[in-house]
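Let me give you the structure first, and then I'll get to my questions.
Excluded from the complex is one protein chain; the other protein chains are retained at their positions.
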Amino acid sequence: MNSKEVAIIGGGVAGISAAVALTDIGFMVHIIERDVQLGGHATSFACKATDKCSKCLVCVADELVLKASQHPKIRVLTGSEVMSFSGKPGDFELRISQAGGEESLFKESVLKIGAIVIATGFMPFNAEEKKEYGYGKYKNVITASDFERAIRANGAISRPTDGSAPEKITFFQCVGSRDESIGKGYCSKVCCSYALKLSKLVKSEIPESDITIFYMDVQPTGKDFLKLRESCEEMGIKFVRNLPSKIYGYADSDFMRVNNLNNNTGEVVQDEFDLIVLSVGMSPQNDVKFLANTFKVDLDEHNFFKGLKQSTNLSNTPGIFLAGACQGPKDIEESMAHGRAAAAEVVKMLREQ
Amino acid sequence: MKREVSKIGIFIYDCESKLKNVLSISEVCSKLEGLGFVCFESPASHFNEAMSDFEKYLKDNEMLKVVIAGCDSRSKEQIFKNSLKKVGLSPYWVNFVNLNEAIGYKEKKKATEKAINLVTQAAKWIEMQEIIGTQKVLLNQKVLVLGGGIAGIETALTLTEGGLDVILIEETSHLGGGAVAVENLKGLVKSKIEALVNEKKVRVINSSHLVDLDGHVGRFTARVEGEQKLIFEVGAVVVATGNELILPIQELDESSGSLAIGQKDLENRLSLSKDVPQRVCFLIDLVDEDLKISTQVLLKQALAVKEKFGSDVICLCRDLKVSFDGGEKLYEKAQEAGVLFFKYTKKPKIAFSDEIVKTSLINEDYPHEKLVFESDLLVVNEKIMPGRGSNALAESLSVDLDSKGFFQSDNVKLLPTFSSRRGIFFVGGCRLPQNINETLSEARATAAEIFSFLSKEEIELDLTSAKIDSDKCILCLTCIRTCPHRAIVVDQEEETAKVIPLACQSCGICVSECPVVAIELPLYTNAQIIGQLNDVVGEAG
Partner (left out) sequence: MKRDFEPKITAFCCEHSGLPSADMAVESEFVYPEGVNIIKIPCSGKVEAIHIMRALEEGDGVAIFACHKEACQFLRGNLRTEAKVTYISKILREIGIEKERVQMYFLAPSNGVKFARTLRVFYKNLKDLGPNAGRKEL
C-alpha cells in the first residue's frame, strides 16, 4: 500500500498546483514530465503588465514552478513518459520510462502509488492547419504563442522579417476555436483575454503602432474584464467584428493584405499589416488517446479528458483524477484552482479507502 | 574584525569551465582565505554534481555557515538549504552567490575582483546572520464557513473529507443560496444539502451572521449573532457569501411593469411550470457585459422556452459569451431549435405599450440595418452586485474589497482564492460571479489549501517573522497600520506592538516604516543590508 504517494502526469501549472497542495498535506509526489524541464506552457509566456499588472498570472506560474522545483517532497522525473499501469485505487503500479541523460538511453522504472492525477495540459492549435492564413509561409504571420515566447526571451516586439518594430499589427481571434469545420467546435476561453492584454502591451511599448483585433465575440475571463476592454479602446485599439478569410502575401514586402467584409456597407475592404498574430486556441495533447486507453479514461467529443458531472476532477476510473486544461480549456487561474481541487479529491478518495 | 575562522566555509563550483575561462578561482580562494574564511573549490562541473559534492563537503567539514558560489540563479539556494536541513544544520545559515554576475565582466582581472567582491559580501551577510529560533504553535483545526450557498456547502463538505470540523453560518433560514432556484442545479444542491446536514463534523447555524473576528490564522475568535449569541474558536475562515441580483430598472422604462423580468424571475416561472407567452425577447449585456454567466443562463433558458412552449425566441446581446464548458455546443443547439440571435454595439431602445415590448437595435452583422422586435415578454440579465453585508463583513474581517465592492483586493498574487490575511479565503460569487463548475472547483481548491496548514494540531514554526524591540517601541501604531497582513497587534500588558509569527509573511514593510527603528527582520537585518553598500575590495586592501 503506497497511498501516501501520488503520481502526477504533466508538470505544468495544474499538475504543479496539485503537487504542491498534496505535499503540503503530507504526500510524496512524483511528477512525470515529458519535457526536459518543469513548467509547461505558462513559463514560456510573457508578463503583460503595462502601467500596472494585467493579471495574466504568468509571474504567479513562474513562482509556482520554482517552488515545485525546490520542493524536497516533489520528485520531478523530467524526460519521462508513462508506459503502462495496473492495480486498484490506493494501490497502483505505474511503469514509466525516462530518458537517461547523455547516452540517451531509456531507463524503465515502476512507481507504487495510491492515486494518479492526469494534468497533461494542452497543445496550442497548429496554425498550419488553417492554410488560408499562411502560417509558416509568410514570416510576419505568427501565433500568439510565438509572440509570447519572443517577448519573454528577448523583450522585443518586432516583426520577424527584419526585426524592426511593426507599424500595423492585427490579432485574428478564434484560430482553432469555435470552428466546427476543423473539428474545434468549442471556445478556448483564454484567447480574447491574452490578445487584449498583448495588444495593450504592444500599444504601450510602441505608441505609434496601429492595432486591430478581428473577432467574433469578446470572451471575458477573470475580474474586471470590462475595464481591460475599455482601456484597449481608449488607447485606440480597433475592434472589428468579423474574421478575415485569407491572408495574401507580397513578394519582397514586410506587409500582407487582408480582405474583410465591412458590416456597415457590405463591401469587401482591403487592409495591410506587417504583423499578424493568430490567437491560437487550445487543442488536446497529441498523446491523449494513448493515456485514455492506458488508464481506461473517457475522452469528450473534442478529445479532452471527460470529467464527471459532480466534479470535473473525477474521471470515470476511480483513482485517476484530472487537473487543468487536459479536461477542457482553462486559463492559469482556473488551472491552479482545478489542480488544487484535484488534490482535495485525492485526499477524499484515499481517506475513504 | 574578529572572525570565527573555521566556522564559515566558502564552497565554489564551476559550470563546464565557464568560470575558469573568465576568472581565476584560485585567486578568489586565496583572497578569501586571507580574509579568514575557509575556501573549498569543488571539482564538480555542473549543478547536480555540485549538489552531491556539497552534501559530502558538509559531512566532512564541521561548518556552521556556508557561502555557496556557482554559475546558477539564486533560486538554487533553496535546494542547498534542503541539504543543510538533511544533515541537521540550520538552513538559514547559507547564502548563495550567482557568479554569472562576475562572468559578465570583460577583463579577467575585473571579473576576478567582482567574484571576490560578491563572495565576500555574501560571507559578510551570512556572518551577521543570527540564529533563527523556532516556536511551537497550536492550531485550532476547526474552520468557519460563512455562507450556506453551493460554494460554502462544497467547501464545508470537502473540509470534512480531509478530517476537519466545520461551523457553517448562513444568514437566511435555509441552505442552498441562489442555486436552489436554478432548474438544472436543484438536484445537485439538494443532495449536497442532505450530505451536509447528515455530516457529523459540520455544525450548521441558520439565520445568523458574523459580527466580529479577532485573533489570527490558527487561532481566530469569531462572534456570531442570530437567534443566539455564540463564540467560536477556529483556525481558518472561508467567506462564501455569494452576491445579489438586481433588476437593472434604470436601463428599462418605468412603465415596463410585468413586461420586463429578470433571468431569475424567468427561472422561477420555468420551475413552477408557469406559462410563458408566445413571443419572448431576451436582451442581455445592458449591464455586466463582461460576465459570461448571463450568456450561459440565456442559452439555457432560450432553449427551454423554445422547447417547452414553442415560443418565438429572439436573443439580443453584445457578445455571445460561450467561454464555459459546452458553451459553443449549447449555442448551436439553440440555433438549431430555431432561436434567433442578434448582436448589438449601441444599446437597443426599448418601448413598452399595450402589453407589448418593442426592442429596436442596429444589427452588428451585415446587413447593418435597424431591426425592431415586438414581443410579449422581455427577459434581461440582472446586475450582479456584491452581497448586501459585504462592507460590514470586510470590516469585521479586516480585509479589502476590490474596486467593484466584491471580496479580494486587486492583486494578482491573491488569485484565485486568497485574501490579504493568512487563514482567510474567498470562494465563489462573493469574489467573482461565476458558474457552478468554477465555483465547485474553487471550493475544493480552498479546502485543499486549508488542509495544507491545518492538518496538524501543532506545528513548529521558524521565527523568520519581524521582531519588535519592546524597549524601543513607542506604540505609535505605524506598524499596525502599515502591515498588509494584519500580523501586528498591541500587547496591552507589555505596552508594546507585537508580531504574530504565524500571520507575518516577513515582507519587512513594518521595519522600514517604524519611526524609532524598533523592528528587525531576522533574515534581512539593517546591519546586513548596510554592510552590502560599501566596497569590500577596497576594505580588503
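Each chain carries a letter (A and B) given by its place in the written order, and its residues are counted from 1.
Convention: a residue touches a chain if its C-beta (ideal position, glycine included) is under 8 Å from a C-beta of that chain, and two chains touch if they have at least 3 such contacts.
From a predicted model like this one, the values you see are computed outputs, not experimental measurements.
A.B. asks: Which of these, A:A49, A:M235, A:L261 or A:L350, touches the one chain of the complex that we don't see?
C.D. replies: A:A49
A.B. asks: For the full complex, which residue in B:S24, B:S45 or B:S75 touches the chain that was left out?
C.D. replies: Of the candidates B:S24, B:S45 or B:S75, B:S75 is in touch with the missing chain.
A.B. asks: Among B:T359, B:S390, B:S452 or B:S506, which one is in touch with the chain left out?
C.D. replies: B:S506
A.B. asks: Which one, B:F47, B:Y105 or B:F352, makes contact with the chain that was left out?
C.D. replies: If we include the chain that is not displayed, B:Y105 is the one touching it.
A.B. asks: Pick out the residues on chain A that sit against the missing chain.
C.D. replies: 46-47, 49, 51-53, 55, 58-59, 62-63, 152-156
A.B. asks: For the chain that got dropped from the picture, name the residues of chain B it touches.
C.D. replies: Those residues of chain B that touch the unshown chain are 73-75, 98, 100-101, 103-106, 110, 114, 409-413, 420, 482, 484-485, 505-509, 511-513, 521, 523-524, 526, 529-530, 532-535, 538.
We take it that only the chains that are shown with their structure count from here on.
A.B. asks: Measuring from the mean C-alpha position of chain A to the mean C-alpha position of chain B, what distance in angstrom results?
C.D. replies: Chain A and chain B have C-alpha centres separated by 21 Å.
A.B. asks: Which positions of chain B touch chain A when the two form their complex?
C.D. replies: 75, 78-79, 82, 85, 158, 161-163, 188, 289-292, 319-325, 327-329, 332, 343, 364-368, 402-404, 406, 408, 410-413, 415-417, 431-432, 437-438, 440-449, 451-453, 455
A.B. asks: For the complex, which residues does chain A have touching chain B?
C.D. replies: Going through chain A, the ones touching chain B are 21, 24-26, 53, 55, 57, 59-60, 66, 69-70, 72, 178, 180, 185-189, 192, 216-226, 229, 241, 261-266, 310-313, 328-329, 333-334, 336-341, 343-345, 347-348, 351.
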